[in-house]
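Yeah, one chain of the complex is gone here, protein chain that is, but the others are all in their spots.
Up next, chain A:
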Amino acid sequence: MWEYTDKVREHFLNPRNVGSLDDANAIGEVGSLACGDALKLYLKIDGDRIVDAKFQTFGCASAIASSSALTELIKGMTVEEALKVTNRDIAEFLGGLPKEKMHCSVMGQEALEAAIRNWRGEPAVEHSHEGQLVCKCFGVTDEQIVRAIRENGLKTVEEITHYTKAGGGCGECVGELQKLLDAELGKAPVCETPLAAAPKKLSNVQRMQLVLKVLEGEIRPRLQQDGGDIELVDMDGTTVYVALRGMCTSCPSSRLTLEGFVEKTLRDHVDENIVVKEAAA
């Protein structure tokens, strides 16, 4: 059973603004029967203000609650204000959603944008035109994925799936998702970690603490995904001695892992002079 907040349950059992609007001048549709959830959003925009909003939703409890929350949030907003509403606002309005259900809030945001495009007379742009299709099962583009990563500070492929559904079907695109994630995280870390702003001159203690932090936060999770692991054995100035564990020990490309990934990550985040060596057994 999902752990829904009382607010999600309440908006599911008593959804606000259900139905269609006969005098809607903006309609946004996302999702499909086959995907398991779909939302049709009706807006009445007067001048540049949303004076009424209604919805029809096919989907689970959190999809219905997210739609209800969305309509409550945007009623009375100007179009410009509404465009600033993100999926996180919808989730927060509901007191949070289970992480596996975050895609329901994303659906709300997308329907809102589609409706506003419709109102502006822009073509009901298909997502496939906005970027490259990455997940064929659920029709998710690279643009949608990158946006979800940026706006929600996503850190793992699993999180991408929770937010966009991408990778949740046949799983073929998981490698592609990892690449998109790597590119995003390498380019601009979304988290507020002080890693990027590491001071140039570090004391030995500071350096060791930072190395440990990067090992724990960035490096180990990645190796563990492949069944491997790494342990810090010792540090001597900027030389870091590590031991590879798990699958890494028998992996023929462990040298590449050390130089290409571990050393590079530590250089990026800690000190450009870092040298990684494998500790003698």
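Methods note: a residue touches a chain if its C-beta (ideal position, glycine included) is under 8 Å from a C-beta of that chain, and two chains touch if they have at least 3 such contacts; residues count from 1.
As a working rule, contacts and distances are computed from a predicted model.
Q: Pick from "Protein ImuA", "Choice-of-anchor M domain-containing protein", "Cysteine desulfurase" or "Ribose transport system substrate-binding protein" the UniProt protein name of the chain that isn't shown here.
A: Matching "Protein ImuA", "Choice-of-anchor M domain-containing protein", "Cysteine desulfurase" or "Ribose transport system substrate-binding protein" to the record, the invisible chain is "Cysteine desulfurase".
Q: Out of A:L21, A:C60 or A:L202, which residue would touch the omitted chain in the full complex?
A: The single option touching the absent chain is A:C60.
Q: By the contact criterion defined above, which parts of chain A meet the unshown chain? Give residue numbers in ascending order.
A: 2, 9, 12-13, 15, 18, 29, 32-40, 56-61, 63-64, 100-101, 137-138, 161, 165, 168-169
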